[in-house]
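Report on the structure given below.
A single protein chain has been omitted from the complex, and every remaining protein chain is retained in its original position.
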Amino acid sequence: MDLSIRKFTFPLPGLKERKRRAQRAAMPPETLMFLGEKKLESSRVTVFTYNQEECTERVIESADDLMSALPENLMIWLNIDGIHDTELIEKTGAVFGLHTLLLEDILDTDLRPKTEVYEDKLFLTAKMLSLEEESGKVIAEQVSFVLGKNFLITFQEGLLGDVFERVRERLSKGKGKLRRTKPDYLLYELFDSIIDNYFIIIEKTGDGLELVEQKILASPGKSALKEIHAFKSELMELRKLVWPLREIISRLERDEDNFFEEHNRIYIRDIYDHIFQAIETVEMYRDMLSNLQDLYHSSLSNRMNEIMKVLTIITTIFIPLSFISGVYGMNFRHMPELEWTLGYPAVLFVMSAIGIFMLYIFHRKKWL
Amino acid sequence: MDLSIRKFTFPLPGLKERKRRAQRAAMPPETLMFLGEKKLESSRVTVFTYNQEECTERVIESADDLMSALPENLMIWLNIDGIHDTELIEKTGAVFGLHTLLLEDILDTDLRPKTEVYEDKLFLTAKMLSLEEESGKVIAEQVSFVLGKNFLITFQEGLLGDVFERVRERLSKGKGKLRRTKPDYLLYELFDSIIDNYFIIIEKTGDGLELVEQKILASPGKSALKEIHAFKSELMELRKLVWPLREIISRLERDEDNFFEEHNRIYIRDIYDHIFQAIETVEMYRDMLSNLQDLYHSSLSNRMNEIMKVLTIITTIFIPLSFISGVYGMNFRHMPELEWTLGYPAVLFVMSAIGIFMLYIFHRKKWL
Amino acid sequence: MDLSIRKFTFPLPGLKERKRRAQRAAMPPETLMFLGEKKLESSRVTVFTYNQEECTERVIESADDLMSALPENLMIWLNIDGIHDTELIEKTGAVFGLHTLLLEDILDTDLRPKTEVYEDKLFLTAKMLSLEEESGKVIAEQVSFVLGKNFLITFQEGLLGDVFERVRERLSKGKGKLRRTKPDYLLYELFDSIIDNYFIIIEKTGDGLELVEQKILASPGKSALKEIHAFKSELMELRKLVWPLREIISRLERDEDNFFEEHNRIYIRDIYDHIFQAIETVEMYRDMLSNLQDLYHSSLSNRMNEIMKVLTIITTIFIPLSFISGVYGMNFRHMPELEWTLGYPAVLFVMSAIGIFMLYIFHRKKWL
Amino acid sequence: MDLSIRKFTFPLPGLKERKRRAQRAAMPPETLMFLGEKKLESSRVTVFTYNQEECTERVIESADDLMSALPENLMIWLNIDGIHDTELIEKTGAVFGLHTLLLEDILDTDLRPKTEVYEDKLFLTAKMLSLEEESGKVIAEQVSFVLGKNFLITFQEGLLGDVFERVRERLSKGKGKLRRTKPDYLLYELFDSIIDNYFIIIEKTGDGLELVEQKILASPGKSALKEIHAFKSELMELRKLVWPLREIISRLERDEDNFFEEHNRIYIRDIYDHIFQAIETVEMYRDMLSNLQDLYHSSLSNRMNEIMKVLTIITTIFIPLSFISGVYGMNFRHMPELEWTLGYPAVLFVMSAIGIFMLYIFHRKKWL
Partner (left out) sequence: MDLSIRKFTFPLPGLKERKRRAQRAAMPPETLMFLGEKKLESSRVTVFTYNQEECTERVIESADDLMSALPENLMIWLNIDGIHDTELIEKTGAVFGLHTLLLEDILDTDLRPKTEVYEDKLFLTAKMLSLEEESGKVIAEQVSFVLGKNFLITFQEGLLGDVFERVRERLSKGKGKLRRTKPDYLLYELFDSIIDNYFIIIEKTGDGLELVEQKILASPGKSALKEIHAFKSELMELRKLVWPLREIISRLERDEDNFFEEHNRIYIRDIYDHIFQAIETVEMYRDMLSNLQDLYHSSLSNRMNEIMKVLTIITTIFIPLSFISGVYGMNFRHMPELEWTLGYPAVLFVMSAIGIFMLYIFHRKKWL
């Protein structure tokens, strides 16, 4: 049942990954190098070309076909899966005129969510979260967006395509504003679907917290302690993912370089509200966790107090009585009490009296 | 008596509600969907049309009658109860030209209090709190306001009409500034009555805190611990409701889009003061609670100390004495002391001496 | 002696007062209602009319005489004691053209210190503190100032006139800059005398803290704990009174509406410094208190440690010895040691050896 | 050895001094009154008049000679020791045209470090710290600076002249930039020498902290606790002195009134860096202290745990054994075991078995 609480885990960037980064330090700048874990066998490039009337989806075999596949007068959405293929990234960069630093950022999968403007392109990167149903593990994957005048490129490594699937479908079917507007609105819908997925993870955390609370209120044990510690690490991770998003959106909202059309700015505000809600929920969970920890400690202290009381009551009642029995167990030849006919009942009576008096004292001190 | 302290509870958004939100993630944007709990059987639309001379109240049967019911030259207050009826909301949106995102916000009852400007409309949403007298439960309900040039629309789900009742009455009777001014002043009065109701809840909390303090000062037990934990969650909830109001009012005060008439701005400042007072009181309660928690822990430690002292005194006095009696309880054949005529009284004397000496030591160490 | 430490108490706004506020929620805005405790039997209005040459003091019987009592070409200081008389306040408001919200603020004695500009009047309210010598209770009373072109009105309920007494005297005697300048300088002197009185309370608190520190260093007991808790509440109250003053003075210093003459602005800066000093002292006391609390807890832990050591030493020395004596107290028929001539001294020797060895161990572990 | 750690102490403003401040509250504003402790018998006024060619030092007997002693075309540094002589201060104020509030600030030796502009004079006050070698006490004294076009006045009470001595010497000998520039550079050198002296105190604190750390790591006792508490108060004092300096220098750096010549501004930046380093070190010490406190508490808990383990092991091993020996010490007539030939060795064997089993259990639980 313990396992059912933490159905997911964010692994801290482990030793292997960190080694990669230190390795990076040994390379000159301006060398493209994939800093992540290769998940796909081969990379896959998909191009959507669309306007209000039509929409075509094509899979491109080789990076060299890229140039010829891009029509001038249509909107383009280029989706690249498998960023471990640095050559592909480099060629894509050449076709669209992307700065080397931008390409480096795409390849560094340990990057903090951020947005950057490179000349006339808007670069935006964030972590996409999804929940692997069977194992309950959270899969975090970095997605990068490059928004130009009439194109949007999305880069990712894995196969978490389902998060974007819905948008892809609606684009094909021509529903909503998607086909009527420039790729800035497409960016909004893709980004919004990423944020929406955050809530699924956040809610799982919330469910777990409630279970931990019930557990602690029932009995504060060692397993509750480990739960709390694990939740702390998880919330720390979630927080690290969610906070920078706010900054990103603030920058987009100002939009000093006019990447977004006037009438689409209100949608950025909408994402901002969602992100703010996510941040607030995460912060609330942190507060709750801290309260739970206080509760845990207080319960533990309380319990210790109870134990000590029992120990003290038993000890302070019986030790004096044992002493008395010890006295009359001594083998002195001359102990007059031992000869008395009523010596034994008298001693028993005295002992009972002492015991009852002690109980009365404890009762008055409210220890009982 | 425990129950009398926490007369109210804010249920954390439970599993069911959170599921709804995750469900929302699965829907395309721009689809209207009610994210809340349906409380009313059927929705109810009331229209007040008024100016300085006259004031009419009408209940509108169907959303289609809405258009015809709105005169051009009068002020309009449209009150909609039962926002679960998405069709009604959609039609109202069409009549008044409300943006889809605005309508989505109205339907999302888990929204953070906020204000937003959509073209020439001011959107404002907040939680209305009221206390169900019998059960002592706090009922929180979301109210949304849309303020236009000469109309104000209020949206809510439940039947907490009494909070607005007084304003409604004064509007009908033509008292005060209400009828003489545009709907911006009406918005002020409605919002002010919401804030005034916050104080009732806040004061109940204050009363409870005082009782908990008395309880802890009397004796720190497990129930006090649970009280503290419960109050913490409640204050966290209250805080989450109250803090964003400040930001809202700050935005209204700047009023960059001139929704408020010059001479009415001073009333916004007035609400600001009330909100600030509410925030300050909530923060003060948080401090008090944290002090109470410190007090609880210190009292517990103190008590433990007391218990340990008793245990130690009893044990350290009697264990050496018992040892002596044990020695003379041994069955060695050759124990000269046992043969002495005054052996027994001598041992008793030694024991008393040791006991008194111990007591003296404890007295000097101030343990007694 | 305990009592001598906390010579004063700020009562938290009790149940009765809070009820009044909730009651207020039930009234329409723009209705004047006194939210405080009536302290004076009847209200008292005093008018000072002065310029460089002359200064007259008059007591006005009825609010209706107010109009006629105000000369055009002199400076006016109107002092109103007894603000429970709402009719008087209303009439004064009418004579000087004061906004309804301003009058409401005057009547709400639970108001946070603040300043506000209503058209051409400056409104300022703060708590006046004074120490009732015999009982050692702090009396907090709200004073409101309304500064106009050539008049200053002060509102208060009680009879704490002595704080203003000195200014009154100097005004009559024509000392200092008071008579040469406009009422803005009079406001400065009155406000300054309020701030000066804060220091008396703050210093009393400081004296008390030192006593508590000595107490804890001597022996950390339950009374020290209650002292600390009480001081915390008091400092929380003091802080709530003092912090807003800073904000007020900042606003006065900017003085966007030119209520203060150029050459008098430096006096506002002077008050600012005093307030800052008061705030800093209060904050320092809070830090001290928190240090004291740490000290208290550490001392308690230390003491517990001491107690446990004593208990453990006694127990671990005597329990094995008692065991040995118990063994030789057994009644087995065949126990060869019992028959030995030197059995008894041998056992005593072994016991002593064990005891000494134990003591040596404790000595090495630095428990002794 | 304990004493060697805290070689210095900042006495909190004691009862006597605080009484003076409350006394101040009873005086009208604009009355000069010395709020400090008189340290010098009589005051001493020294005038340096200098330019690039010459430099004269003169001691002025009476305040009346001041006027005549000030040449027009030379730079002037007027140093006043013994500010308890309010008459002298008043006359100096008259000669240089200093505002009454400025003079009040000079006389209030409990003032927070601050800077203020009074018309064409720059007022600056700070605490000068020096270490009395023999007693190890820190002496804090307030120094005030008034900088005018071609003069600098320094006010202080005591005789801590050595801090300024070096500057005085270099001024006389005509070294460095001192004689070539206006008094603003002189102010820089004097202020810099004050800051440099702070580091001596700060470093003493650092040395002490290291000793305390070693002490705690060796064994956490009651004296370490008192050290920590004392250091906390000291750092609180140091912090209170150092933090405001930052604000002062920020104001000087902006220098809106052009008190500093263009090419001298870089020196202000230099002081800023020193102050920042001082602040940072003090903050680091606070962090270290807080870590030490954590370490202290953890060590204490650890120790308690050790003690409890010993107690529990001894108790749980011997109590059952004692019970067995008690059983066979009973005097029942019919106890078959007592008659057995091997009864005694059998019991001894059982006891040993139980003891060894217990030890094995403790070993497995890692208590040994």
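Read from first to last, the chains carry the letters A, B, C and D; within each, the first residue is number 1.
To be clear about the criterion, a contact is a pair of C-beta atoms (placed from the backbone, for glycine too) under 8 Å apart; a residue touches a chain by one contact, two chains touch by 3 or more.
The shown structure was predicted, so the numbers you read here are calculated from the model rather than taken from an experiment.
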Missing chain: touched chains present in the view: A, D
Residue touching the undisplayed chain, where the options are D:117, D:230 or D:335: D:335
Touching the absent chain when the full complex is considered, from B:36, B:93, B:244 or B:329: B:329
Residue among A:112, A:149 or A:180 that touches the chain left out of view: A:112
Touching residue (missing chain; options A:94, A:311 or A:368): A:311
Residue among A:155, A:260 or A:296 touching the omitted chain: A:296
Touching residues on chain A - with respect to the absent chain: 12-13, 15, 18-19, 21-22, 24-26, 28-30, 99, 101, 105, 111-112, 114, 116, 118, 219, 221-222, 225-226, 228-229, 232-233, 236, 240, 293, 296-297, 300-301, 303-304, 307-308, 310-311, 314-315, 318-319, 321-322, 325-326, 328-331, 335, 337-344, 347-348
Absent chain, residues of chain D that touch it: 166, 170, 175-177, 189, 192-193, 196-197, 199-200, 203, 206-207, 210, 217, 266-267, 269-270, 273, 276-277, 280, 284, 287-288, 291, 294-295, 298-299, 301-302, 304-305, 308-309, 311-312, 315-316, 319-320, 322-323, 326-327, 329-335, 366-367
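The rule we apply is simple: only the chains that are shown with their structure count from here on.
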Shortest chain-hopping distance from chain A out to chain C: 2
Interface residue overlap between copies chain C and chain D, same or different (over half shared): different
Maximum centroid distance from chain C, chain identifier (CA atoms): A
Rotation, 0 to 180 degrees and nearest 5, that superposes chain B on copy chain C via CA atoms: 70
Between chain A and chain D, centroid-to-centroid distance (C-alpha), Å: 43
Rounded Å distance, chain C centre to chain D centre (Cα mean): 27
Chain B, residues touching no fewer than two other chains: 301, 304, 308, 311, 315, 319, 322, 326, 329-331, 335
Chain-level touch network, classified as line, ring, star, complete or other: line
Interchain pairs in contact, sorted by label: A-B, B-C, C-D
